[in-house]
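A quick write-up on the structure given underneath.
A protein chain is absent from this complex, but the other protein chains hold their places.
In this document, chain identifiers A, B and C correspond to the written order of the chains, with residue numbering beginning at 1 in each.
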Amino acid sequence: MIEHGTAKRDARARPMLGANPAMRRAWLAHNTGVVLDAIAQTAFTPEEVRGSVENLVGAVHVPLGICGPIRVNGEYADGWYHVPFATTEGTLVSTYQYGMRAIDEAGGANTYVVADALDITPCFILRDTRSALALAQWLRTHLAELAAIAAETTAHGHLTDVRPHVFGRRVFAQCVFDTGDAMGMNMTNLAVDRVCARVREAVECERHYLRCNYSSDKKPAAIGLFRPYGKEVAVDVTLPGDVVRQHLGVDPLELMECSATGRLGSMQAGALGVNAHFANGLAAIYIACGQDVAQVVNASIGFLDMELLDGDRLYVAARLPNLVVGTVGGGTLLPTQRECLELMDCRGDGTARRFAEIVAATLIAGELGILAALADGRFIEAHRQNRLLAARATTGSPAQT
Amino acid sequence: MIEHGTAKRDARARPMLGANPAMRRAWLAHNTGVVLDAIAQTAFTPEEVRGSVENLVGAVHVPLGICGPIRVNGEYADGWYHVPFATTEGTLVSTYQYGMRAIDEAGGANTYVVADALDITPCFILRDTRSALALAQWLRTHLAELAAIAAETTAHGHLTDVRPHVFGRRVFAQCVFDTGDAMGMNMTNLAVDRVCARVREAVECERHYLRCNYSSDKKPAAIGLFRPYGKEVAVDVTLPGDVVRQHLGVDPLELMECSATGRLGSMQAGALGVNAHFANGLAAIYIACGQDVAQVVNASIGFLDMELLDGDRLYVAARLPNLVVGTVGGGTLLPTQRECLELMDCRGDGTARRFAEIVAATLIAGELGILAALADGRFIEAHRQNRLLAARATTGSPAQT
Amino acid sequence: MIEHGTAKRDARARPMLGANPAMRRAWLAHNTGVVLDAIAQTAFTPEEVRGSVENLVGAVHVPLGICGPIRVNGEYADGWYHVPFATTEGTLVSTYQYGMRAIDEAGGANTYVVADALDITPCFILRDTRSALALAQWLRTHLAELAAIAAETTAHGHLTDVRPHVFGRRVFAQCVFDTGDAMGMNMTNLAVDRVCARVREAVECERHYLRCNYSSDKKPAAIGLFRPYGKEVAVDVTLPGDVVRQHLGVDPLELMECSATGRLGSMQAGALGVNAHFANGLAAIYIACGQDVAQVVNASIGFLDMELLDGDRLYVAARLPNLVVGTVGGGTLLPTQRECLELMDCRGDGTARRFAEIVAATLIAGELGILAALADGRFIEAHRQNRLLAARATTGSPAQT
Partner (left out) sequence: MIEHGTAKRDARARPMLGANPAMRRAWLAHNTGVVLDAIAQTAFTPEEVRGSVENLVGAVHVPLGICGPIRVNGEYADGWYHVPFATTEGTLVSTYQYGMRAIDEAGGANTYVVADALDITPCFILRDTRSALALAQWLRTHLAELAAIAAETTAHGHLTDVRPHVFGRRVFAQCVFDTGDAMGMNMTNLAVDRVCARVREAVECERHYLRCNYSSDKKPAAIGLFRPYGKEVAVDVTLPGDVVRQHLGVDPLELMECSATGRLGSMQAGALGVNAHFANGLAAIYIACGQDVAQVVNASIGFLDMELLDGDRLYVAARLPNLVVGTVGGGTLLPTQRECLELMDCRGDGTARRFAEIVAATLIAGELGILAALADGRFIEAHRQNRLLAARATTGSPAQT
């Protein structure tokens, strides 16, 4: 049947939008011969995910492991936290766990929410540079009015700045918001749509687009180095030499030298930021906690640095300028995701900065864990043992890949 | 109880590694007061995910929607395919769906696997530049020997090149592999570990690290523009003007102009690559199909371009140089993930390039969908309606976020 | 004599600092056998270049050609200007000349000084992130005091902002100045030195450095995309189709398509900005006018874009965010350099923005000239003829290189 691809050509016309998940699964089984039995098991009802997905057929089950507890000394997160990781990458949880233990022994990671903002950038296209500069000036002088218009669409987000960037006859109007506990992309879209409508009434303009890539949401771009996107979090921790040796299995100097070589590698590769694997922890936590996972791209832009103080203490610091997180709305409301957030006391209003601080502390733990493994060669041993486990897990299929 | 954080301080000492998921959940409930009932529901057994996660407590259920079918005219994918999206971002599936429909009407997207390789880069630290250059030369002349050593660890991965980059007394030895249908990170780690051991026997060297960030796995770096990482896939499709108007609701010129402004936005933002939201489709498919989700960071580096041909046809092309995917091992073996891959006939040996082609075609559909929505203002309308749906989905909690 | 290198080993000890140029030339002739007769000819006296160079031996004579006049419609430059090019690259002057002629026929290039600022960034190193954040806060609240201190060192430069960026225990304190007509690097160095001294008095701090690469003076860095460095100038011009055809020899569409391909090339290459050869014009003018030539590195970061309006008019726009120029002090005072500036009425107080506008308009002319040559193949013909000229110029040495 499936001579070309997996879907019958005629099936295209069949509308799926009116169907329910069971009907869609039946229809897919009919068309492709694939029965979605496992996917049919969901911890949520179709009603609960309306607004989160279209053409629902069920759920993907991502294994959830628990890391921690990690001690966080922040303004918003203060104490010990268990951190949920949704991942299929073996050794990931244990790598972060090693770092968490060392941080705990060192008294915890200090975290600071340095900034909190989200921007999206509509683009207005005018006649020429002169008129574009005039619009830029208009925007600068009408912030209060535009903020009031934005406020009509949301009680939680506030337009705090409009920064016009002129190139040719275009104005890239970077609209900066404080989004509170929501991740905020939807609210800012709606608010900026109104702002644009007001601009179009006031200023003659050929056309405009609500978004134009300048803010680079979910895209790797240098702008991420220069302005906070979501929460900007700073973290540091000073590890006594004995803690490093006992809990990470290496000397502080060895860890620092490993980190230094990684820094040279990142520089040679033209990296935005320098870190070993922020993205791993981010992806696992974002999936677990109902975040917008594609924003791992932005959030992975960040810096880790290590210094040896007084010959034996290891000073470790991170700068995470693009930690986009939310604890209300969207995926955070789904049953399993909600439980993950509750585990960290990060569900609902007033918890987004706490969540950001826990994530940031966790990422620094992950760096310690992987650098320690690389510095003393345990890295490969952990992965080798893990492969054996995986081999045993898949009956009949030998491990050699 | 939970005065500081969500975990009791004393609980830290309690070992969790020997426990089973139910014991861990009970322990977490005792310590944090949070009961993980939804998370307890899993479509897999603990044995099935051994090797994929540590400290297992259950599963996160990510809503799964179906896109398509999309018509793909590739060497490995040839026909119509349904594409599974695991996401909590409303309107995402329907945005891609619009683009798929237009591509289908235009006869399908043409896809080409241009390259297929994965590299990791150990770093050797020697006495000085002279000795580093000598090692670089040694590596160049011992490729066959090193490839044979690598081959002892894996039947599926082949070391095809070693490219030494010297900076100071360090040799960044970029080891390039053909990984077949596995994503390949684990196999290359193991193989390169052996390669390093051989190098250390042959050449006097102060120390080495198995990895040093140069290959920038899961990190946003310019190197992603210059060498294939995973599958490099090229895609193009020419859409007749009428197809654009009927299925995307805008004129080809409007679509192209919207794309052009996005390109200027990306350039001003210092982006690596130019695209509207590759990362969205990537994240949704990667979660659904058991891929290593953090690699969305690399994979999101890519280019989309549009040109108007003969005044009315829209030529759309994408270059995706970093599409890291796998169809064997790891997360691809889990029940729900396996079903997702089977839906596209992409499970197991001989299917990784097909999978890459389907993903690439899907990403171009997503670009068409979002650019069309931005070009005619539907973007915001779709999100507004979605918010209403979401509001109704969450009983008791008013929509205003 | 010169067995190794060109200098006698023993000569090292000979102090040259007390010598005059003639003595130094004699000494070099004695040591290397090379007589610097041409270099001995200088249009300046040793006294005139004291403060501009050490160990003076004479002058390098760089051929000077004249471009223009170009018509500039700016706030500061309004009229026709001849632009001096010091260069040894044949065809450069004529390439720019073509573009100037076309711009002239189109009514001139419109120029706008969008911003005017120069920053240098000292780095303060404290105990930890907490204390670094405290210093950042201190800096934000003491701008007026610090500006007053800076004002004691210079009457022309004003400290307008201090923007602290915290990473770990370091504060990168970006000090932004308005430098008036001076390029301003020296004045800002002196002012920031005082600012640092005041900070050290007020806040306990392990150490500090006056500069730390963050401002990236003379270095290619993404920061150049995001903040003005020197003058940020916007330029545009709309060329009627007939002007393009008559004076540039191609159709507007051809020119635009050539530019579009160059844009794709820049994007693929990971360029900071997009332009064909801003650096060529910049280097030639900077040498001619006594500017700090190494700042061509910054200044070359910029954007050119072309659009076709109404099917036949070519809209050309440039954004030059890093045009560091000065018209007082330093190299601008030397005889030949002064004459070059006078030619454009850009010598001394009140002329720096005029100079920036003329440079910006000139760069857009250069883009038109080279793109036209590339679009119709004249590029290579021009260089071929030039090679013949060069061949005839060098007697005895055949042209074939």
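Rule of thumb we're sticking to: a contact is a pair of C-beta atoms (placed from the backbone, for glycine too) under 8 Å apart; a residue touches a chain by one contact, two chains touch by 3 or more.
All figures in this text were calculated on a predicted structure; none of them were measured in a lab.
Within the set C:Leu272, C:Met306 or C:Leu323, the residue that contacts the chain not displayed is C:Leu272. Although one chain is not drawn, the whole complex shows that of C:Val176, C:Cys205 or C:Ala221 it is C:Ala221 that touches it. With the whole complex as reference, residues 110, 112, 114, 128-130, 133, 166-169, 222-223, 225-226, 234-236, 238, 270, 303, 305, 307, 315, 317-319 of chain B touch the missing chain. In the full complex, chain A contacts the hidden chain through residues 222, 225-226, 263-264, 266-270, 272-274, 303, 305.
By our rule, only the chains that are shown with their structure count from here on.
Separation between the centroids of chain A and chain B, computed from CA atoms only, is 14 Å.
Note on chain placement: the centre of chain A and the centre of chain C lie 40 Å apart, centres being C-alpha means. Contact with two or more other chains is made by residues 167, 222-223, 270 of chain A.
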